[in-house]
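Handing you a structure now.
For this depiction, one protein chain was excluded, whereas all remaining protein chains were kept in their positions.
Every chain is named by a letter (A, B and C) in the order it is written, and numbering of its residues begins at 1.
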Amino acid sequence: MVSKVNMAVDLGGIKMKNPINTASGTYGFGWQFEGFYDVSRLGAITTKGCAAEPWPGNPAPRMAEVTSGMMNSVGLQNPGVRGLVDSYGEYLQQLSDKGTQVICQVAGHSVDEYVRAVDLFEELAPFAAGLEINISCPNIAAGGCAMGSTPEGAAEVIRAVRSHTKRPLLVKMAPARVVEVAQALEAEGADALTVINSISGMAIDVDTRRSRLSRPTGGMSGPALHPIAVRMVWEVHNAVNIPIVGVGGVMTGRDAAEFILAGATSVSVGMANLVDPTAAPRILDELTEWAESQGVSDINELIGAFEG
Amino acid sequence: MVSKVNMAVDLGGIKMKNPINTASGTYGFGWQFEGFYDVSRLGAITTKGCAAEPWPGNPAPRMAEVTSGMMNSVGLQNPGVRGLVDSYGEYLQQLSDKGTQVICQVAGHSVDEYVRAVDLFEELAPFAAGLEINISCPNIAAGGCAMGSTPEGAAEVIRAVRSHTKRPLLVKMAPARVVEVAQALEAEGADALTVINSISGMAIDVDTRRSRLSRPTGGMSGPALHPIAVRMVWEVHNAVNIPIVGVGGVMTGRDAAEFILAGATSVSVGMANLVDPTAAPRILDELTEWAESQGVSDINELIGAFEG
Amino acid sequence: MALPTPSPARIHDFTVVSNEPVAEGVYRLTIEAPRLAAALEPGQFMSFEVPGDTRQLIRIPLSYSSADAEAGTVTTYYAVVGDGTRRLSAMGAGSTSTVLGPGGHGWRMDKGAKRVLVVAGGIGITPVIAAARFAADNGAEVDAVVGALTAAKICGTDELGPLCGEVRLTTDDGTAGTKGFVTAEVEPMLATGAYDLVLTCGPEPMMRAVAAIAEAAGVTCEVSVERMMTCGFGACNTCNVETVYGMMGACMAGPVFDSKVVAW
Partner (left out) sequence: MALPTPSPARIHDFTVVSNEPVAEGVYRLTIEAPRLAAALEPGQFMSFEVPGDTRQLIRIPLSYSSADAEAGTVTTYYAVVGDGTRRLSAMGAGSTSTVLGPGGHGWRMDKGAKRVLVVAGGIGITPVIAAARFAADNGAEVDAVVGALTAAKICGTDELGPLCGEVRLTTDDGTAGTKGFVTAEVEPMLATGAYDLVLTCGPEPMMRAVAAIAEAAGVTCEVSVERMMTCGFGACNTCNVETVYGMMGACMAGPVFDSKVVAW
């Protein structure tokens, strides 16, 4: 499908052929979707958060279905940067060669761990078009949300990693104090902000009085949180000048369009990938159709074009 | 229905015959539901937030339906304390005489306005079993969320009103920084905390590029946010010793039971009242049935009985 | 000091009697719901629980054109404009659900009115049919102006016709009746001085224009306004109408208002 509208966007130095990206943790390392469609149709993919060393993640059960969404407590199970590169590096390099940008997410429990993981990506992952620092996982005890929910904590991490990479640096933000945190991150030199990670929630089995996950809380994803995520993107867009990746409950091209209008340069598909493995390219087609319907020649004209 | 389980609870000095309460703004002033059932079945009702003077609220449209929920931008339209008492005081007194506690919500744009409204309730509303200070409305420019989202702002309001009433003082909390804010409120002498108000969200009509409400953002309610609200109740329960009213997306007795297990003493029914006007007594029956199924003789044994 | 009066709305089970397309994008729905049929007054509305999408919780408010207390049936015309009305249009004869009603305050209608002009724009025809019948039943002579985008979208005139002396059509594209807006007919008709009451429902700009003509002619005009409704019985304040008396709820004080009360 050749579109009449230019769909290419620049995400803080990452040149995407279209705005569709994938939410970390809902897209594995990309290859999992090759059986369903040609992943190189997408503008970018964002890989599962990886740390300097492999992490086992949390015990089962790690998923509970909730109204119009789900909760997960995966806890950033990952093969470590070396594991990622060894097992999937070749695939990711090929994907990158086909013009789909590979954004590698970086996990850590402490500032030092983030730095070590970034150093490893620098050393081992030439295919990474950018690094996304995850300071907002609701499912790990140290690091994650605990650091990313205050401007000070968030700034500390990015200050430390910034000097270790020249690649575009994205930050995955928690759904908390987004304006203050975004401004702090911009000040520390973040190139783009990914808004938002899943929202911490709780699902209790009232018969057993226990959590439906192996931990008391989990991260909520899905269409239930879409209006909240759109609002946060708009607030961040009004507060900073760096580009934004909108994430949260995108099931259709119209959901994606809301993010674009609210100020997102790129939109990530998350939970939708898991319930409909062909969601991402469908959403791309729908978004393109919408852009065409808006009478513009370039999707960039629509970024932040919300009229109040 | 006489229950085998004692359902009476003490909400910071407000003696409720059962835990079911109604969320401010979704229950008018109670009388609106008399055509559907005998309102005096409920443990308490919480009336629409009222200010010292009447407020007109925001322009139309004030409602947009979203996935498994709704957004509103009513903006605390209210008849003022005097209007409430003049028009509905007799009804509310009768309801109180029948044993259903009347909690009056208090709105304001500034500390001074909250104080004036509290003074008016003191003077005019003998039927009020308690006052709920709303420092979390997402739909007004001054006051509301703006004050209630930081521990300092929240504390300032409660410090000011506390000395103006001896009645039980509840505070309606915003879904932001709940642990810090709750601790600040407890320190200022709040008797109970209502957790949570609607979550600010955005719904954009992507054809017109405009908000589906008359304002850019609105407050999201409904089952979509239930897991988030339960988590926040649990966090607050772990952080303070004063009782909690759980609010957010309660559609069934099992939803209410989650709040009880997470630490709520009372549970308010909100949006459910609007889509099924008979929801509140149904939820009471279902909650009672659940309590019976749990083999306890007193619902108080189940408050905070979440086992992790 | 009296106790406030709750809405007469109750939850009723209903069964679809018929649900058929009658114009482009418009369906006529007849339901069986005896107690509702007996309780509805012209200009009131009812709110449908439409099954099929559990994510969508809010009922769909619709006016009605006729209620037959004896047969226990209620008829409405509705436009398919979104997912809820699309799902409603898929409910075949025999399907069941619940409907909340009656809601709101109907046509007040001066019982002394002798000649009534009813004016409908688009799907606003629904409560206008009920208004025409109400006026005719009160012994008034009724004429009508019915406007639509295009001929294919005109509906309800078969039900309206017998209640009226004259029914004039207007379409924006001239495919039926006078080309133009309803005002093209309303203006000369009111200029004759023959009418003592105007009852109208349609898009807000249309109603505003009709009301202005009526007011200029010194004729009382009632308008049925539409707002996003959540509860439909006065509990939520989402259906606000700005009036000269301040904010009022469309679901309790309205949906019908005297045009002079509405602060357009």
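Note that a residue touches a chain if its C-beta (ideal position, glycine included) is under 8 Å from a C-beta of that chain, and two chains touch if they have at least 3 such contacts.
Here the structure is a predicted model, which is why all the values come from computation and not from measurement.
Checked against the full complex, the candidates A:17, A:48 or A:231 give a single residue touching the omitted chain, namely A:48. Residues touching the missing chain, restricted to subunit A, are 25-29, 31-36, 48, 54, 56-57, 59-65, 67-70, 72, 74, 77, 86-91, 94, 222-223, 271, 273-278 (touch as defined at the top). By the touch criterion stated above, the residues of subunit C touching the omitted chain are 53-55.
FYI, only the chains that are shown with their structure count from here on.
Ranked by separation of Cα centres from subunit C, the top chain is A. A straight line joining the Cα centres of subunit A and subunit C is 48 Å long. Shared interface positions of subunit B, defined as residues touching 2 or more other chains, are 67-69, 223. Of all residues in subunit C, those touching 2 or more other chains are 55, listed in ascending order.
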